[in-house]
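All protein chains of the complex are present and in place, except for one that has been dropped.
We call the chains A, B and C, going by the order they appear; numbering starts again at 1 in every chain.
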Amino acid sequence: MIDDLVVNAALCMLMTAAAIWTVVTVRLLRAAIGLALTSALLTIVMYRFGSPLAAAFELSVCAGLISVIFVSAITLTSRLSSDRLNQRESEVLRRFWFLPLLVIIAGVILYKTSIPIEIIAFEGKTAAQDDVRSIIWNTRHLDLIGQIAILLAGAIGVVLLFKERKHG
Amino acid sequence: MADSVYVFWLFGIFVALLAIVGFYCILITSNLIRTLIGMEIVTKAVTFLIILVGRSTGNTGLAQSFAITLIVVEVVVIVVASGVVISVFRRNGSIDVNLFRNLKG
Amino acid sequence: MPTLLIILPLALLLILNLPLLRAARRVSFWLCAVLALAQVVATATHMGGLIPDLGAAFDPYIVLQLRMTGLSEVVLLAIGIVVLASLFTARAMIADHDERFKFGNLVILAMMGLNGTALLADLISLYVFIEITAVSSFILIAFDRDSDGLEGSFKYIILSAVATAALLASIALFMMVSPDTSFAAVRAALAVSQHSFYVNLAAGLLLCGLFVKGGLVPFHWWLPDAYSSAPAPASVLLAGIITKVSGIYALIVVSTSILTVGGAAGEVIMVLGIVSAIAGALLALGQRDMKRMLAYSSVSQVGYIMLGLGSGTALGVAGAVFHFFNHAIFKSLLFVNAAAVEGSLGTRDMDRMGGIASKMPVTGVTSIIGFFSAAGIPPLAGFWSKVMIIIALWQAGHQTASVVAVLVGVLTLAYFLSMQRRVFFGRLREGLGEIREARMSILVPAVSLALITVAAGLFFKPVFSKIIMPVGEMLVK
Partner (left out) sequence: MSELNLVLPIAVPIIAGILVLPFRAARGTVHAIITFAVAAFTLALSLALFGSEAALSVPWAPFGLDFSLRLYSFSAFILVAAAGFGTLISLYAAAFMRGKEKQNQFYGYFLLTMGLVNGAVLSDNLLLMLFFWEGLLVPLYGMIAIGSEKSYRTATKALIIVGASDLCMMLGIAMVYSITGTLTISKVSVATGSALGSAAFILMAIGAFSKAGSIPFHSWIPDAARAAALPFMAILPASLEKLLGIYFLSRICLDLFALTPDSWLSVLLMALGCVTIIIAVLMALIQKEYKRLLSYHAISQVGYMVLGIGTAVPIGIMGGIFHMINHAIYKSCLFLTGGAVEHRAGTTQLEKLGGLRAAMPVTCICFLVAAASISGVPPFNGFFSKEMVYAGALERGPVFYIFAVIGSFFTAASFLKLGHAVYFDRKGDGMERVREASPAMLIPMVALALLCVVFGVWNAWPLDTLIAPSIAASGVTPGETHGGASVFLVVMTCVALGGAILNHLSGYHITRRGFTAVDHIHETPGLSWAYERAENRYNDIYDLGKRALVFCARLLMKVDRAVDWVFERLAVAAAYATTARLRALQTGNYSLYIVLCLAGAAAVVAYLVQ
C-alpha cells in the first residue's frame, strides 16, 4: 500500500515537472511535446487510480489528438512568425526560472497546511454504479447527446475557422 | 476511510500545483498558442481532480464518465481556439498577445 | 416535449448537413425559423394550459433526465423569441448563402444548448450544455474573422476557460459528498454537510464560474469585447439570451435548487448585484460605441436580476425571473436596432450619428420602447420587474439595496437618454441624408419584440399571477 502511494506520488511529481518544462521551454514545439508528456504521465496516474477507460481517452485524445492540433497550429503559424516575437518570448521566458521555485514553495506550504477534510462518504457502492460503461450508456444519455452536439459545433468551427476566407 | 482522506489530501496538492503552473503560463506569456497550452494544463489539473475524487470516494464510474465527457468537450474547445489563433495569424501575420489590445474602455 | 426540444434541433442539424441534401440548404433559414417558432408556440400554449403536452407521447422512448418547470417554460419562450430575432437579423445582414447556412447551424446549435440548460437537472449535464452554447458562441463571435471579432472571441475563450475550470472543480468537489451530481442529490448531500471547508469551496467556485459566464462585475471583462465585436445577429443572440441562460439562469437554478438562497451565498449574490448594477451603468455612460454601451447596460441589468435573486424571497426571485425575460426581450430589441443602424450607417460610433429617427422612424420608435422598458418607465414590462425587485428587497429588510436599485434607475435613464439623443433625436447629421430605413427582416423582429414588451407590461396582472409568481414560489420553497 505504501509502495503504491510512493509510486503514485513520484509519478505526480514527474507530471508536475513535465508541466513546468512545458511552460518554461522556449521553443513552442517542445512545449507541445511537454504537454503530451504531461498528459501521458497523467494517464498512468489515472490508470493506477482505477480509471482505465478515462485513462484511455486521455491518452488518445489529449496526448494524441490535442498534440497533433497544437503541432499543426504551431507549424501553420511559425512559418511566418516574426523573429521579434520569438525574441521577446525568450526574454519573457528567461524570467520563468522562478516557476519551479514557486511550485516547490507552494507545494511545501500546501503540505504543511492541514485543512480538515470532513466528509468523503460514498459507501453505497453498487454494481451498476461501478461500471463506467453502464453509467455512460444507461444514465447519462443527456451528456452523450451533448457530446454529439459539441462535436458538430467543433466541425462547423473547423470548417469556418481553418479554411481561408473566400473574399479577403 | 482514513486512507482515502490521506490520498485526497496528498494528491490534491498536485492538483493545486498543476493549476498554478497553468495559470502562470497564461498570465506571463505573450504567445497565443502558449496561452492555449496553459489552458490545457489547467484542464489537466481539473481532470486529475475528478479522477482523484473518484478514487477517494470509490465512485469511479461517475468520475470516469465525467472525465471522458470533459475530455471530449475540451478537445473541441481547443480546436476552436486554435482555429481562432490561426485566423488571427492569417489576418495579422503574428500571434503576439500584445497586438490583441484594440478593445478597451 | 422536453426531449423533443433537444432532439429536434440536433436532428435538423444532422439532416441539413448530410451531403446528399444540398438542396435543403436553400430552405435552411426557413427550417430553422420554423423550428424556433414551433418552440415559441409550443411553450406559449403549454404555459397557457391550452394543450396538455405536445410531445408527451414521445418521451417514454428516450429517457433523458429532464424536468420541465414553470421557470424552464419562461426561459424556453425567451430562447425561442430571441433565436427568431437573431435569425431574421442574420437574414438581413448576411448576404452570402453559404455563410448564412453556417450561421443558421450555429444558432440552432446554440439554441439546443440553451434548451438543454433550461431543462436539465444535473451538474455535469449543465457543464456540457453550457459548453455547447459557449463553443457555438465562440465561433459566432469570430464569424466574420475580422480583427475585433477574433479578439473578442479569444478573450471570451480564455475567460470562459477559467470559468469552466472553476465549474468543473466545484462539481468534482461536490462529488466528494454526493453519490450523484443531480441537483436533488447534491442538495440532499449539502443539507448533511453544510460546514465543510471543501463544500463551501465548491459552492464558491460554482458561483464564481457562473458569475464569469453571466458577466457580473468584477468578472465581466470579456463581455463588452465579445458583445461589441460580434457580428450584429450574433450579438442579438449573445446579449439577449446566451450569457443570460448560461450564466444567470444557471445561477438562479443553482442557487435555488442546490444552495439555499438567503444565506452567505445570497449575500454574495446581492453584493455582486449591487456592484454590477452601479458599475455597469457608470461604464455604459462613458461609451461611444453603441453596442458597447448596450453591453455594459446588460451588466447593469444583470445586477438587478441578481438583486432580486439575492433577496431570497418568492417575490424577489419572481421579479428576477421576470426581469430575466424582459431583459431578453428588450435587450435583443435594442441590439436588433443597433444592427439596423449599423447596417444603414456603416458605423457604431454614436458621435457620428444624430437625428436618424427622421430617416428610420420604425427603428427610432421601437428603440424608444426598448429604452423605456430598460429604464423602467411604466407601464412597460421592465418597470414591473424592477418594481417587484425593489419591493422584494425592501420587504426582505435590504433597504439600502432597494434604495441603490432605485438610484441606479436614474443612471440608467441618463445613459439611455444620452444614447437616444446622440443617435435618434435632434437634427439629422450632415452626410446622413442618404440613409434609409432598415430592411423588412430587421423591422419584423424589432416591431414584434416591441409589441411583446408592451403587451407584457399591459397585461401584467395575468402574467404575474398566472406565470411569474408561481415560479417564484416554486423556486423558494
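The rule we apply is simple: a residue touches a chain if its C-beta (ideal position, glycine included) is under 8 Å from a C-beta of that chain, and two chains touch if they have at least 3 such contacts.
In this text the structure is predicted, and so the values were computed from the model without any measurement.
*Asks:* With touch as defined up top, name the shown chains that contact the chain not shown.
*Replies:* B, C
*Asks:* Specify the residue from the set C:47, C:406, C:428 or C:474 that touches the hidden chain.
*Replies:* Residue touching the chain left out of view: C:406.
*Asks:* For the chain not shown, which residue from C:42, C:75, C:106 or C:205 touches it across the whole complex?
*Replies:* Of all options in C:42, C:75, C:106 or C:205, contact with the hidden chain holds for C:205.
*Asks:* Sort through B:26, B:53, B:70 or B:84 and give me the one touching the missing partner chain.
*Replies:* B:26
*Asks:* Across the whole complex, list the residues on chain B that are touched by the chain not included here.
*Replies:* These residues touch the chain not displayed: 23, 26-28, 97, 100-105.
*Asks:* Need a quick check: the contact residues on chain C for the chain that isn't drawn.
*Replies:* Touch with the absent chain occurs at residues 154-155, 158-159, 162, 166, 197, 200-201, 203-205, 207-208, 211-212, 218-219, 221-222, 224-225, 264-265, 267-268, 279, 282-283, 285-286, 361, 365, 377-379, 384, 387, 391, 394, 402-403, 406-407, 409-411, 413-414, 417, 421, 425-427, 460-461, 464-465, 469.
Heads up, the rule we're going with is that only the chains that are shown with their structure count from here on.
*Asks:* If you average the CA atoms of chain A and of chain B, how far apart do the two points sit, in angstrom?
*Replies:* Their C-alpha centroids are separated by 6 Å.
*Asks:* Express in whole angstrom the distance between the two chain centres, defined as the mean CA positions of chain B and chain C.
*Replies:* Here the centre of chain C sits 27 Å away from the centre of chain B.
*Asks:* So what's the Cα centroid distance for chain A and chain C, whole Å?
*Replies:* Chain A and chain C have C-alpha centres separated by 32 Å.
*Asks:* Going through chain A residue by residue, note those that touch at least 2 other chains and give them in order.
*Replies:* 115, 117, 120-122, 129, 140, 143, 146-147, 150, 153-154, 157, 160-161, 165
*Asks:* At least two partner chains per residue is the criterion; list those residues in chain B.
*Replies:* 8, 52, 54, 56-57, 59, 62-63, 69, 73, 76, 80, 83-85, 87, 90
*Asks:* Can you tell me which positions in chain A touch chain B when the two form their complex?
*Replies:* 1, 5, 8-9, 12-13, 15-16, 19-20, 22-23, 28, 31-32, 35, 38-39, 42, 45-46, 49-51, 53-54, 57-58, 61-62, 65-66, 69-70, 73-74, 76-77, 80-82, 85, 88-89, 92, 95-96, 99, 102-103, 106-107, 110-111, 114-115, 117, 120-123, 125, 129-132, 134-136, 140, 143, 146-147, 150-151, 153-154, 157-158, 160-162, 164-165
*Asks:* Any idea which chain B residues touch chain A in the complex?
*Replies:* On the chain B side, the touching residues are 1, 3-5, 7-14, 16-18, 20-22, 24-25, 28-31, 33-34, 36-38, 40-41, 44, 47-48, 51-52, 54-65, 67-69, 71-76, 78-80, 82-87, 89-90, 93-96.
*Asks:* Across the complex, what residues on chain B touch chain C?
*Replies:* Within the complex, chain B contacts chain C at residues 8, 19, 26, 32, 35, 39, 42-43, 45-46, 49-50, 52-54, 56-57, 59, 62-63, 66, 69-70, 73, 76-77, 80-81, 83-85, 87-88, 90-92, 100, 102-103, 105.
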